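I have a structure I would like to understand better, so I am pasting it below and will then ask my questions one at a time.
Removed from the display is one protein chain of the complex; every other protein chain stays in position.
Per-chain numbering from 1; labels A and B assigned in written order.
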Amino acid sequence: VVFNGLAKWVEVPSSADATPAIQIEQVLSQMDQTLRRIGSDRTQVIQVIIYLSDLSDVQALNRQWDVWFPQGHAPVRACVQANLQSGYKIEVVVEAVANINGE
Amino acid sequence: VVFNGLAKWVEVPSSADATPAIQIEQVLSQMDQTLRRIGSDRTQVIQVIIYLSDLSDVQALNRQWDVWFPQGHAPVRACVQANLQSGYKIEVVVEAVANINGE
Partner (left out) sequence: VVFNGLAKWVEVPSSADATPAIQIEQVLSQMDQTLRRIGSDRTQVIQVIIYLSDLSDVQALNRQWDVWFPQGHAPVRACVQANLQSGYKIEVVVEAVANINGE
């Protein structure tokens, strides 16, 4: 949803039976698609709340996270452990600047 | 609270000792009251973050959720397991378009 120029959405991995690293990769890749769709990009992500079903996946997350965001554009981030539906290893709530209206 | 036309609030069930299905019903019914109070309605809910103390209540949640929101107006939703205070089975963080100011 886009409201007042800000888009909010939730990503879950497309393959709930993949390894944590692949699920994280899927979520980031889906974020790219959504960002493109709303006329935005990785530098315009404002906040990400990350739920991991296993906190020990945070290293795998950080390895991808640190290269995914352009230097100086890491968003506000919270990262906590929570049991997730459907075997998901990660679920994220994202907010980014949108350059379209409606949606 | 309403800011820039967007209302944000948290609902917890009024009866923390009721069954999960009734607690979910209470939360949805309270959402209706709050939406009315801010000049909004079910079609203008933007995002709901749902914390369930027991993930197996997600079926009961979905049964009510799917009929509560008018077709085509389901908001962005994240749903994770988290232990909750006071015996709550559900706690939700809601964002909706408000058609009043202040509050």
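We take it that a residue touches a chain if its C-beta (ideal position, glycine included) is under 8 Å from a C-beta of that chain, and two chains touch if they have at least 3 such contacts.
Note that the coordinates shown come from a computational prediction; the quantities given were computed from them, not determined experimentally.
Touching the chain that is not shown, out of B:4, B:56 or B:71: B:4 (per the contact rule at the top).
Seen across the whole complex, the unshown chain contacts chain A at 4-6, 46-47, 49, 55, 58, 75-82, 95, 97.
Listed for chain B, the residues touching the missing chain in the whole complex are 1, 3-4, 8-10, 49, 51, 82-85, 91, 93.
Basically, only the chains that are shown with their structure count from here on.
Here the spacing of chain A and chain B, counted between their Cα centres, is 23 Å.
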